[in-house]
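Only one protein chain is missing; all other protein chains are in place.
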Amino acid sequence: MTDSSALRNTPTVPLSLGGLVLEHLDCGIALLDATGKVCYWNKWLAQRTRIGPADALGRTLLEMFPELEGSQLSFCVEDALQVGLSSVLSQSIHKSPLPAFRLDLESERIPQQIQVAPILDPGLGRICILSVSDVSAALTRETTLHRANRELADKSESLKRAQELNRAVIEGAAEAILVFERDGRICDANPAAAEVFRYDFRTRSAKPLWDFVPAIREMLAQEVGSRLGDMREHLGVRGDGERFPLEMSVHQLEITSQELYTAIGRDISERKQSEDALQRSHAELQQFAYAASHDLQEPLRTISGFTGLLRKRYHGQIDAKADGYIDHVTQGVERMSNLIEALLEYSKVGSAPVELETVDTSSVVREALSNLGAALEESGAVVTSLPLPAVCADRRQLVRLFQNLIGNAIKFRRDDAPRIEIRAHQGRRTHRFEIEDNGIGVDPSFAERIFEVFQRLHLREEYPGTGIGLSICKRIVERHHGEIWMTSEPGRGSCFYFTLPTGV
Amino acid sequence: MEDITTILVVDDSLLARKMVASFASEVCPDAVIIAAASGQEALQKLEGATFQAATIDYNMPGMDGLTLAEQLRREHPHARMALLTANIQDAVAQRAANLGLEFICKPVTEESISAFLRGKGGSSCSS
Partner (left out) sequence: MFELTAEETDAINEVFNIGMGRAASSLSRLVRSEVGLSIPDLDFLSLSEVQEILAEGSDLSMCAVHERFSGTFGGNALLVFPSVDSLELVKAIFPDTDENQLDSLSELEQEALLEVGNIILNACVGSIANLTGATFSTEIPIFLQGSVEHILTRAQQAKTDEYLFMRMRFRIQVRSMIGYVAFVMDIPSLEAFRDCVRKAFLTDPA
């Protein structure tokens, strides 16, 4: 190896100021003389090709880099020197033609763009300048760009799929879905909406949403945001002017670019009609039950009166058999009278208006206990009650409710004195009341049936009663929009629960 | 070379035809030269006549040189034919070789035409 620094300052081309600049450029510069021999080789090239200027000067590119034999770079140099043509070599087509390596990663060839240009020098004839630039940065940019492009393409593809899915869901939905702007202008509507409103939203000139559901305009004006989402009943107007009931909820779409709303709903005319019919038949039935039991009472009273007379006058005067018959008739009449009374009460509970007021439950319990008077004393029952809340209810019905449940607990007692505990818990929306006894209990499989009318689980002889008491309880609770249920363990006792809404 | 009595020269360029013809008549002064500007014209002018040597331009409007050579080869299995082109591509070279064609590089020179007619191979062509 020759000492390169010794020869460094003796290139064929004198190092002028321009030469110094070339020496320090951030690209490779070589000058080839008319015969293709290197007459200048800058520092950039020296460092990256690992061939110092001393070794480069006076040699052709092919002598230094035999791999260039037959390469485009050789052709370009030939063209420049012989014909005077300039050329460019791009990295994309010719991968790193010159064996020039990165300074930081020594095994890696520098990606290059090479320019070959002829220069006509008065002294040297046609020489050629080779400039080599490092295009790593462009390559990195391009890779990044391509990756970003691909990711973008992937994303937009999956977005497209999601959109198609959304579209299909919306198109296929049974609910009418309309998208509209704050001013009521309808942007989109699905086929179900077209069917419900009998209007072709997609091709016909736009009417505002208010023309179809007038109430929504007011709703938007009053309560933007919070309570829009609730499903409500509205009056709908079809394209042909027909009015119909509909159920609809309005939501503000959570997108930033635009203030958009959706209205989702359905035609409820059919449901309305059947609801009305049901209500009518229910009322009729109620009316019938009341009338029947009321009208039955009148002849029963006659039977009861004359049976009493019969008993008073003729008991012990005919014979033992006749006495037995009279007793049976009397008992039957009494039972029937009880039943009819219970039925009447049951139908009254169902039909009489519920008169809501704030009621102190503790006083209600006291009243119920005092109504139960004799039975309570006779059984020796101990009723304990924790402090009970005030509720919003029909006071008379509430008394009846407690009276029936406490009475029930006394009736189905075991041999020892009944202990009854009354408690209340406040929940989020309701108060839950509990009435727990230590009575005979029931098999849990009957827990639901016992609330049905005339359901008896025991022989009349064992536990007298009409079998309507718990049905009345159920009716009262339901009319207060509460729920009633029970749990029980046969032989240990039962616990009845019911809920009443808190507040007004 | 003495056996060459008819030479076919096909080229769409008048200049090229003139140059080939003038070089050819120096090598074979007694030969008849049939010149044509296209493949179709060449086939018409031949009308069943024979030739011993042909130079055919590759790049011509209408029928290209290879197609013409293919047709001529059927009738003249022994004639010496050369494809004239500046367009030496591997695929073209392969098809030409299959037809037993030689290559003459454009622009033609007296040397390249003479070498072909004397049977000294005209297929060396540096690009």
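Letters A and B name the chains as they come in the text, with residue numbers starting at 1 for each one.
We take it that a contact is a pair of C-beta atoms (placed from the backbone, for glycine too) under 8 Å apart; a residue touches a chain by one contact, two chains touch by 3 or more.
Everything quoted here is computed from the prediction, not taken from an experiment.
Chemist: What are the shown chains in contact with the chain that isn't displayed?
Modeler: Within the full complex, the chain left out of view touches A, B.
Chemist: Looking at the full complex, which residue from A:Gly18, A:Gly58 or A:Gly84 touches the chain that isn't shown here?
Modeler: A:Gly84
Chemist: Who touches the missing chain here, A:Val77, A:Val135, A:Ile177 or A:Ile340?
Modeler: Of these options, the touching residue for the absent chain is A:Val135.
Chemist: Write down which of A:Cys27, A:Ala117, A:Ala215 or A:Ala289 is the residue touching the left-out chain.
Modeler: Within the whole complex, the residue contacting the unshown chain is A:Ala117.
Chemist: Across the whole complex, list the residues on chain B that are touched by the chain not included here.
Modeler: The list for chain B reads 12-16, 19, 22, 58-61, 85-92, 106-107, 127.
Chemist: Taking the full complex into account, what residues of chain A touch the chain not shown?
Modeler: The missing chain touches chain A at positions 72, 75, 79, 83-93, 113, 115, 117-118, 120, 126, 135, 138-139, 141-142, 145-146, 149-150, 153.
One rule holds for everything that comes next: only the chains that are shown with their structure count from here on.
Chemist: Could you please state the distance in Å, as a whole number, between where the Cα atoms of chain A are centred and where those of chain B are centred?
Modeler: That pair's centroid distance is 82 Å.
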